[in-house]
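Notes for the one structure printed next.
Complex shown without one protein chain; remaining protein chains in place.
To keep things simple, chains are lettered A, B and C as they appear, and every chain counts its residues starting from 1.
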Amino acid sequence: MILDWLVVVLLVILSLTILLARDLFWVVASFITFGLVLTLAWSSLQAPDLALAEAAIGGGLMTLFLIDSLGFSDPEQTSSAGGFPITKLQGLTALGSMIVAVPLLRAFWAGGAVSPGLGPLVEQKIELSGVEHPVSAVLLNFRFFDTWFEMTVILLAIVALQTLRGRTPRGDSLPSGQSDQVLTWFARLLSPVLILFSVYLLWRGKHAPGGAFQSGVVLGAALSVLALTGYQDFLLRSPVVSRLVVTLGVVGFSGAGLFPLVLGGELAELPSGWAGDTILIVETMAALSTGMSIPYLLVALQVPKDKVQCEERTS
Amino acid sequence: MPSFVFGAVVVFLLANLAVGLLRLAWGPNAADRVLSVQLFGTTLVAVVLLLGRVWQEPWFDVLALVLAFLAAFPALSYNRRVPTRSEERHRDSL
Amino acid sequence: MTVSEFFTIASLILGCFFFLAGTVGLLRLPDTLCRLHALTKADNLGLGFIVFALILQSQSVLESLRLLVIWLAALLTSSTASYLIGRHTLLSRDRKDSHL
Partner (left out) sequence: MSSSALFGGTGIIIFLVGLLGTFSLPHLLKKIVCINVMGSGVFLVLAAVGNKDVGATNDPVPQAMILTGIVVAMASSVFALALARQIAHRSGFWLLPEDREKL
């Protein structure tokens, strides 16, 4: 209980810091710490899958995207555009949110009618799903649509970013960081272990916390470490193949979702005898494509500098 | 080993982390803030390991491993910030 | 109190001490490179002693190995991170706007 209070106090302090801090790097560092502390909140709420995903995304990957964008911004602006200028509209917003807060908090703490939730139903039907871990069962069988369209959202984000970016002379590569003995060895030691670890998480998802997304995110971290330390072959050697890997998730989910229609079933109704195997294949495809998406997101973030070069070349 | 010993250590480490937030606030360089985040990451690995023993949940070790593996990301992305011209010159002379 | 309990508590206290030292150093030392020095103590020794305490209490060899792997992973990442931060600081020290 003391632990919960400590976590809660830290979360509120950090969110207020994000609101009030002037320095941009302070905001980003607070956000990373916020993500790390949130991991503890998920652990305390007995949501291991969320804790794993939050640790990998909030503590790892968002850092990469945010600090990368910070490096792009120039120092003079960072300090000047901080502040907390309160206009009439913003004052009203603040007042409004405080007024909304009171009934929301009251409603939440009053408790009242407690519904049993969907937990018992999931427990009852879990044998039909083909996996033993309830969260995986919901994610990949009972609410197949959610995950299907989640993969679509990731793919759409990449397509949109690539469209924004346009064609660039250097293809899908990151502007090379400094190559360096220590970094090279770090990548050589860490990324194989991370890839192995992501396979372990994928395998684990069937009966325990873990699964396609946690695995995909860890794989993505491994690939980003490689891309950041100059090992970009997997992006550059055969761009078509790498892009196909990015689409694998949507392809897998569409296949598994549409195939039952051919057999005369409902959309996304996994065949009961084959559910376990179908899920394993779909999960592997989803993990691979999530993993490959992350270096692509990072590459596609490098918009403006590449644009400058393109415009210079054409003029 | 009574689990309240581990619990006390967890509370101590989290209090430590809360005090460390001051360095996050003071800065003054970006590097100092990356340093504090690094310290928080390591503290959390310890906290998660201990909590796994207190609550008897084996998956906490997996979580600690994820945290430990990805602890280098802030420094890794910080290092990628485009170096200014003086940095380039300094590096070339090394 | 058995011998292993004594060593567990001793090494937990040592681990806490190093984490405290790391935080105090982070707050009190004058510049970035000094603070880096304080941080590495907490990273390596603080976590090391706590992992050692847990290994003493672990039920199986597998669990001990798992804890050891976690400590080694933390060592690898924290030493690389420290190197990167240190080098970056060193390289940008002669810059005027070391603000960002």
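Quick note on the criterion: a residue touches a chain if its C-beta (ideal position, glycine included) is under 8 Å from a C-beta of that chain, and two chains touch if they have at least 3 such contacts.
Just so we're clear, the structure is a prediction, and the values are computed from it rather than from any experiment.
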Missing chain touches which shown chains? A
Only one of A:Ser97, A:Thr184, A:Ser238 or A:Ser272 touches the unshown chain, namely A:Ser97
Among A:Leu16, A:Leu128 or A:Ile281, which residue is in contact with the omitted chain in the full complex? A:Leu16
Across A:Leu36, A:Leu61 or A:Leu235, the one contacting the chain not displayed is A:Leu61
Absent-chain interface as seen on chain A, which is shown: 1, 4-5, 8, 11-12, 15-16, 18-19, 24, 27-28, 31, 34, 38, 41-42, 44-47, 49-50, 53-54, 57-58, 61-62, 65-66, 69-70, 72-73, 77, 81-82, 84-86, 89-90, 93-94, 97-98, 100-101, 104-105, 108-109, 111, 114-120, 122-123, 134-135, 137-139, 142-143, 146-147, 150, 153-154, 157, 160-161, 164-165, 213, 217, 290, 293, 297, 300-301, 303-304, 307-308
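As a convention for this text, only the chains that are shown with their structure count from here on.
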Just give me the whole-number Å value for how far the CA centre of chain A lies from that of chain C. 28
So, in whole Å, the Cα centroid of chain B is separated from that of chain C by 9
Centroid from C-alpha atoms only, then distance chain A to chain B, rounded to Å. What do you get? 20
Going through chain A residue by residue, note those that touch at least 2 other chains and give them in order. 25, 70, 183, 186, 190, 193
Give me the residues of chain B that touch two or more other chains. 30, 34, 36, 65, 69-72, 74, 76, 78-79, 81, 83, 91
Under the stated contact criterion, what part of chain C meets chain A in this complex? 73, 76-77, 80, 83-84, 97, 99-100
Per the touch rule, the chain A residues reaching chain B in their complex are 2-3, 6-7, 9-10, 13-14, 17, 21, 23, 25-26, 29-30, 32-33, 36-37, 39-40, 43, 48, 51-52, 55-56, 59-61, 63-64, 67-68, 70-71, 177-178, 183, 186, 190, 193-194, 197, 201, 204, 208-210, 218, 221, 225, 228
Quick one: which bits of chain B touch chain C in the complex? Just the residue numbers, please. 1, 5-6, 9, 12-13, 16, 19-20, 22-23, 28-32, 34-36, 38-39, 42-43, 45-46, 49-50, 53, 61, 64-65, 68-72, 74-76, 78-79, 81, 83-84, 86-87, 90-91
